[in-house]
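Missing here: one protein chain of the complex. Every other protein chain is in place.
When the chains are written out, they are named A and B in that same order, and each has its own residue count from 1.
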Amino acid sequence: MDPTPFIGLSAILFTIGCIGVLVRRNAIVIFMCVELMLNASNLALVTFARVHGNLDGQVAAFFVMVVAAAEVVVGLAIIMTIFRTRRSASVDDASLLKY
Amino acid sequence: MVLFWMLAPVMVLAALGLLFVRKAVHAALLLAVVMVCLAIMYAMQDAPFLFAVQVIVYTGAILMLFLFVLMLVGVDASDSVIETIKGQRLAAAVVGLLFGVVLVVGVAQVTITTVTGLDVANKDGNVQGLAQLLFSKYVFAFEATSALLITAAVGAMVLAHRERLTPKRTQADIAAERMRDYVAHGKPLGPLPSPGVFARHNAVDTPALLPDGTPAETSVSRVLTARGTIRSAPDLADDIDELTRGMRADGEVRPGAPGEAAAPAENDDVNPKEK
Partner (left out) sequence: MTSSSASLFPRLAEEGGHAVPVIHQVPADGVFALLWVIIALPALGAAIILLGGGNRTKGFAHLLGCATVLGSFAISLVSFFALLGRDETDRSVGQFLWTWVDAGSFRADMALLYDPLSALFLLLITGVGSLIHLYSIGYMEHDERRARFFGYLNLFVAAMLMLVLSDNYLGVFLGWEGVGLASYLLIGFWQHKPSAAVAAKKAFVVNRVGDIGMALGTMLVFATFGTVAFAPVSEVAGEAPTATMTALGLLFLLAACGKSAQVPLQSWLLDAMEGPTPVSALIHAATMVTAGVYLVVRSNFIYDYTEVAQTAVVVVGTVTLLWGAIIGCAKDDIKKALAGSTMSQIGYMMLAAGLGPYGYAFAIFHLLTHGFFKANMFLGAGSVMHAMNDDVDMRHYGALQKAVPVTFLTFAMGYLAIIGFPGFSGFWSKDKIIEASFGESTLVGLCALVGAGITAFYMTRVMLMTFFGQKRWEEGVHPHESPKIMTVPLIVLAALSVLGGLLLFGDFVTDWLTPAVGAVAHHELAFAPWVFSLIVTVVVAVGVTIAWLTVGRNEVPRTAPQNVSFVTRAARADLYGDALNEELLMRPGDRFVTGLVGFDDKGVDGVVNGTGTAFAGMSGTFRKLQTGYVRSYALSVLSGAVLVVVALLAVNLT
């Protein structure tokens, strides 16, 4: 199996995730886009593990998943707290820290 | 490879959908599609453990967490299409596409000639191989992740926890408030009457009848009232007349004469007010 298409797919998914973070305003959807980027990088890691013939890439992907899980837990808790106080999940509403 | 070319367009489309759908729930479902497809790709690339983890942790746990939070925040909230930051969309599209192009060009520069494959590494099984690495080479990182997870759990609890700002209401408080409401507004002290009392058939959409034969509106759920599926009072009155004639024919004494009890009459007076 040629690994290049996998890498290409990973790059495309990552780019879509980036653009998603930039254009969406719902904090939860932005979070999903971040997850998409993480998953895209995981795909690249798994592919490279196969190319190099050792499992270190898969271990790295595993760690990414663990960190992502922790991040999601905390991130969603933060979103909930913000929502509770501001009644809004839009990231543009929380823009008080400025000039 | 066939499988890849089948899945890849689906994934790209689903990911693009993430950008355009207006409802967050739909976005979450589209993300689920991408993740399941990814899991299959892991399986294709000799990573059965990651396949399982991807399905269980990501699609199972993390996405469910997303949906759960969505439910808390409001399922039916959808984004407005008006952009608040001037030029953000255009700039994001330009920079994002530029990034993608550069990435793809960069990937295209590299030509991978030999693919070693994981047959050797997975000789003793994929899970065993991963475990070998995790508990030898990466044991410190692994331990660190455990600390990270605990910290994250505690942090989430702290963040989600809401301080009680008012003292908890005791049963005595509630009883006292009921009494106050009764004195001030005449709200009934006890529970509302249950529907279908003295009804011709035992149904929740039939209001209970008061001793004087009038229907008790409060005995029927407000939801049913709003839907209009409640049976109207005149209909019931006909039934009652029919019933009383039959009873008289039987020569029995009608139970409960009008004006006999004061309390129900009072209830009667209250009901129209509540409407």
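Here is the rule we go by: contacts are C-beta pairs under 8 Å (C-beta built on N, C-alpha and C of every residue); 3 or more make two chains touch, one makes a residue touch a chain.
Every value quoted in this text rests on a predicted model; they were computed, and no experiment measured them.
Visitor: Among B:P9, B:G74 or B:G106, which one is in touch with the chain left out?
Guide: Candidates B:P9, B:G74 or B:G106; residue touching the omitted chain: B:G106.
Visitor: Using the definition of touch stated at the top, determine which of B:A92, B:L118 or B:L133 touches the missing chain.
Guide: B:A92
Visitor: Kindly note down the residues of subunit A that lie in touch with the hidden chain.
Guide: 18, 21-23, 25, 91-92, 94-99
Visitor: I need the residue numbers on subunit B that touch the omitted chain, in ascending order.
Guide: So the residues of subunit B touching the missing chain come out as 84-85, 88, 91-92, 95-96, 98-99, 102-103, 105-106, 109.
Criterion: only the chains that are shown with their structure count from here on.
Visitor: Measuring from the mean C-alpha position of subunit A to the mean C-alpha position of subunit B, what distance in angstrom results?
Guide: Here the centre of subunit B sits 24 Å away from the centre of subunit A.
Visitor: Quick one: which bits of subunit A touch subunit B in the complex? Just the residue numbers, please.
Guide: 1-9, 11-20, 22-26, 28-29, 31-33, 35-36, 39, 42-43, 46-47, 49-56, 58-59, 61-63, 65-74, 76-81, 83-84, 89-90, 92
Visitor: State the interface residues of subunit B toward subunit A in the complex, per the touch definition above.
Guide: It is residues 1, 4-5, 8, 11-12, 15-16, 18-19, 24, 27-28, 31, 34-35, 38, 41-42, 44-47, 49-50, 53-54, 57-58, 61-62, 65-66, 69-70, 72-73, 77, 79, 83-85, 88-89, 91-93, 95-97, 99-100, 103-104, 107, 112, 115-118, 120-122, 126, 129-130, 133-134, 137-138, 141, 145, 148-149, 151-153, 155-156, 159-160, 162 of subunit B that touch subunit A.
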